[in-house]
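Here the complex is missing a single protein chain, while all its other protein chains stay put.
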Amino acid sequence: MDLNRRQFFKVAAVGLGGSSLAALGMAPTPAFAEQVRHFKLARTIETRNTCPYCSVGCGLILYSQGDGGKNVAQNIIHIEGDADHPVNRGTLCPKGAGLLDFIHSPSRLQYPQVRKPGSSEWARVSWDEALDRIADLVKTDRDANFIEKNAQGQTVNRWLTTGFLAASAASSEAGYLTHKVIRSLGMLGFDNQARV
Amino acid sequence: MSDKPILRYNANERTNHWLVAILFILAALSGLALFHPALFWLSHLFGGGPWTRILHPFMGVLMFVFFVGLVLRFWRANYFIANDRLWLKRIDRVMRNEEQGVPPIGKYNPGQKLLFWTLLLCMLVLLVSGVVIWRAYFSSYFTIDSIRLATLLHALAAFVLVLSIIVHIYAGIWIKGSLSAMLHGWVSRAWAKKHHELWYRQVTGDKPAEPPINKKG
Amino acid sequence: MTNHWTDIANANLILVMGGNAAEAHPCGFKWVTEAKAHNKARLIVVDPRFTRTASVADYYAPIRTGSDIAFMGGLINYLLSNDKIQHEYVRNYTDVSFIVKAGFGFEDGLFSGYDAAKRSYTDKSGWGYELDEDGFAKVDPTLQDPRCVYQLMKLHYSRYTAELASMICGMPQERMLKIWEEIATCSQPGKTMTILYALGWTQHSIGAQIIRSAAMVQLLLGNVGMPGGGVNALRGHSNIQGLTDLGLLSNSLPGYLTLPGDAEQDYDAYIAKRALKPLRPGQLSYWQNYGKFHVSLMKAWYGANASAENHWGYDWLPKLDIPGYDVLKMFDLMGQGKVNGYMCQGFNPIAALPDKNRVSAALSKLKWLVVMDPLATETSEFWRNVGPFNDVQSADIHTEVIRLPTTCFAEEDGSLVNSSRWLQWHWKGADGPGETRTDVRIMSELFLRLRKRYQAEGGAFAAPLLNLSWPYKVADEPSPEELARELNGNAVSDLTDASGATIKAGQQLSAFAQLKDDGSTASGCWIFCGSWTEQGNQMARRDNSDPFGMKQNLGWAWAWPANRRILYNRASADPQGKPWDPDKRLVWWNGKTWGGTDTPDYKADVPPEAGMNPFIMNPEGVARFFAVDKMAEGPFPEHYEPFETPIGINPLHPNNKQATSNPAGRIFDSVWDTLGQAKDFPYAATSYRLTEHFHFWSKHCKLNAIVQPEQFVEIGEVLAQEKGIVAGDRVRVSCKRGHIEAVAVVTKRIRPLQVNNQTVHQVGIPLHWGFTGSTRHGYLTNTLVPFLGDGNTQTPESKSFLVNVEKI
């Protein structure tokens, strides 16, 4: 097959037309002023909080998804420093900046569990089972080992065979109530993390 | 003189050539899409930018593989011979379709031979540099500087290749009979005698014709 | 902190020693940066390692871990012998002129009254002042009396020459002197240095005395009570200050009240012993009000059941037969099988306490263990075999473990007390995951169940449980608001306060000055009184204005006591009541009353000429260089070697083995043979935290795991070369108690030190890894820490022990 002049012109014309057509029709429309990523906090709920880590006590703002309506389970999607806070003025250290992963950590415990003596795994239990069991264990030991009077017959009202370590990040209210309860049991083996 | 035609390319050779040709078109179009913004629309022929990026290197590698096939078939026919130098000197006459003083040449004229070796060189450069800038699999093994150099060489080789192929295609259009030769393999004795006389004599055993007085084309 | 975070910006010089503020408290450290930027302040860092704090310091000096008293003692000597002290301050506001009893003595590293058998000072009778006939301490304002505190102190520290100090600390002498010189410039009135420290000072067998020595330096420079001054403990955890204030300690009650001992059978004697009378004329001695605080507490706890008749329920409080059942003591008893049950609320003892293997063995002896935590802690899984990281046999561990999921900070309302003593309220942002419950609810439900059982079946001494006041609207989950109001306190019956104003029964009190010891007031923690008044929740205040530009922010949240931001701030003014420096004004006398940029830590209406001194909590009215009988080791800090010492002797007392390490340190008999010798474990190791992680919590956060994924130890280039260790190698760090394996970080930042004419290499061991969480599993670093501690605070010596290092 050979091309004569006319045919050759045809080919050329078609090629040209085709390409310009493509250029017109198929070329991507340049998207101007495109917002690459949209701002995600536009309508989140803001809650004031305090960093639970060190004792600088940085102000936090928790941003949670949902407007607080009846049908929403607020979910915290972002945490940022509180710019009004006189100490941190909005800043956060690497620990505070990563707090979102604390709240949503795969290590978060979800329900009460018991590990039976000698066992190598957890068994899930209900809160009532767990708390009743603990109450029984506590009472049994206290009743068995409570010391009302010492050798010299002095009133001492102490209980030494069970101990309690208090949290270092629990709120003062929780700490106070814990102290109130623990002392009412006469417990002395009571301490917190102040030293370590 | 007999008018029995001569088989210039057998079926395998033709197939091989057209495979390379098709792959070249695809690689070239996808390459050009990434080569200059004005041609980016070509990427839509391949299903968009990412697909163009994904397909181009595979098409390139395939083209190279088949091209190797051509090389194995034709490299011996592309040695330069004595006449070639004169032919090249008289290229202007060739361009003017004059045969006055244009020496007879073998199966391939020096232009075709030059093309052949240029293509081979370009293909090699394209392959090596192409591997270096192939992000999905290989780039991580090379330094940023070698990648930069490779990118430049790749573009350069591609440019030369495209240019050569344009010449090649036009030659095919210009020299009547060569396109059909590559399409169904046969050329007329007259065609062979006119364009590749030495080859013609070799394959037919004819003696050289007495010196012509003059010829018109 | 005597001062607070933002106040650091007022400093002219910042000494970070025994801490690593930039890494452990980055957002507080910001105010150091501010002081540098806006106050031209200089930053000095003294640390065994060139830390990230050191990377922005103006002067850095390396020091051998545990030798800080030698440095401070040398500094005291330098200041005294070069007369670089704030004379007027020292003369008027400290005890330098007090005459010490003849019984006091110091010989060959031991103070008078030592009982070698008991390893403690059983006779502290000499550790006090000569009293005159009116019971006031004798003083010599000329400071010439050889028995006056000034002369005794001078004598005591004259031994701490620069040569000796440098030899003990392994600190090049010229660096030491350069730093001392810089510090000495702060003896000018108005030029202040702040000292920032943390566990790098507390976690030594001599921790409390190191801090005293620093306080003495600050007193000599007149920097206590001054803006940009003070001795500032950068507390570790978000509410550890609050829990200490609330007395969650073996021997404490809320507000630094203390439990009685067995001998204190008589209630009035118990109060009298604590309501100290002034030791000098005209002094306030605020603890005279102890009774009011105590009665108000008991009214808060036992309500109507606490009455004058039953001494406000005095017998419902347990009495101590020993100084205290602190956590070390309890785990020692546990190891002896004398403890049956244990509860851990947000505390991970197997990772936090010294000698992991000992702790693990102790826990295995428990009948039952309850863990309340938001996270899966190592303690709750101490029975699980996790290969080399926790190589135990679950089947052999017969402890029943109950694990209760709790909410975290974001899932509850409440207040936290930061290091600045600020009570800050926070709000709930979302519900906790799964079935999590608040600590408040768990403790309430537990208590109500116990009370029900005691009501039904009786049992041992049920009275305190049955009489405990539980006035909460929702009994099994009291609201944080109710508890906060109870902490603040209210009027039980109508009363009139000092100003004559009447407070109706049930109204919130506005200040602890209103507390009474007749049962008409209740307050769960007297120092928190004022945090939730009739005006509402003061802890939730958010006015961050700073009208005087002194960075006091009185309108932000609420600070105990009485919203004072800087303790002893009366000392920021001279005896005439004028600020030492107009640019550093906190409080001053305006002719009628005390006031200023901060709430006066003083009786507001007492004129300067009355001669009442600034340290109103001390019966002396002044600050003490001489600690009288308050410290276990003696009235003056003395350098003792760590229990595991790399040099074997105390260069101050080379010939007295008793005085090598702290003679009154806390150590149990069973621990002695777990201590290593330098010949087997030649390197001085120190453990510490990294800025990327918080204790053992943040390793559960992917974000933090990413930026510090795997356990490592830091080794100096010289030692690494000796040992053929290159960065990235795995090494084994061992001591007599066990070993860990980790990646080696080889660094220029730890250099060999010349100590007592020998080369001492130090090894740095961060502690954030364990066998639960999102980081790569690691060994619990405290495997290496000896099970012993400070004689006053029982704080373990996690900061200096001996190890060996080998390439694996």
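A, B and C are the chain letters, set down in written order, and residue numbers restart from 1 in every chain.
The criterion applied here is as follows: contacts are C-beta pairs under 8 Å (C-beta built on N, C-alpha and C of every residue); 3 or more make two chains touch, one makes a residue touch a chain.
Here, contacts and distances are computed from a predicted model.
Undergrad: Going by UniProt, what is the name of the one chain that was not included in the view, given "Heterodisulfide reductase subunit A", "Sarcosine oxidase subunit alpha family protein", "K+/H+ antiporter subunit F" or "Formate dehydrogenase iron-sulfur subunit"?
TA: Per the UniProt record, that chain is "Formate dehydrogenase iron-sulfur subunit".
Undergrad: Need the list of shown chains touched by the one chain that isn't shown.
TA: A, B, C
Undergrad: Would you mind spotting which of B:Leu45, B:Val71 or B:Ile173 touches the chain that isn't drawn?
TA: B:Ile173
Undergrad: Have a look at C:Asp431, C:Asp476 or C:Asp729 and name the one touching the chain we're not showing.
TA: C:Asp729
Undergrad: Residue by residue, what part of subunit C touches the chain that was omitted?
TA: Answer for subunit C: residues 22-23, 26-27, 29-30, 33-34, 36-37, 40, 50, 52-56, 58, 60, 691-692, 702-712, 726-729, 743-749, 774-776 touch the chain left out.
Undergrad: Quickly run down the residues of subunit B that touch the omitted chain.
TA: These residues touch the chain not displayed: 2-8, 10, 33-40, 43, 48-50, 52-53, 76-77, 79, 81-83, 95-97, 101, 103-104, 106-107, 133, 135-136, 139, 144-145, 147-149, 151-152, 155-156, 159, 162-163, 166-167, 169-170, 173-177, 186, 188, 190-191, 194-195, 197-199, 201-204, 208, 211-212, 217.
Undergrad: Taking the full complex into account, what residues of subunit A touch the chain not shown?
TA: On the side of subunit A, residues 2, 5, 8, 12, 28, 30-40, 42, 78-81, 83, 88, 90-94, 96-98, 100-101 touch the unshown chain.
What we mean here is this: only the chains that are shown with their structure count from here on.
Undergrad: From the centre of subunit C, which other chain's Cα mean sits the farthest off?
TA: B
Undergrad: Busiest chain-chain interface by contact pairs, anyone?
TA: That would be the chain pair A-C.
Undergrad: I'd like the Å distance between the centres of subunit A and subunit B, where a centre is the mean of that chain's Cα atoms.
TA: Roughly 66 Å, centre to centre.
Undergrad: Roughly how far is subunit A from subunit C, going centre to centre by Cα mean, in whole Å?
TA: About 28 Å separates the centre of subunit A from that of subunit C.
Undergrad: Residues of subunit C that touch two or more other chains: which are they?
TA: Residues of subunit C touching two or more partner chains: there are none.
Undergrad: Which part of subunit A faces subunit C closely enough to touch in the complex?
TA: Its residues touching subunit C are 45, 47-60, 62, 64, 73-76, 79, 81, 84-89, 91-103, 105-120, 122, 127, 130-139, 141-143, 145-146, 148, 150, 152, 154-181, 183-196.
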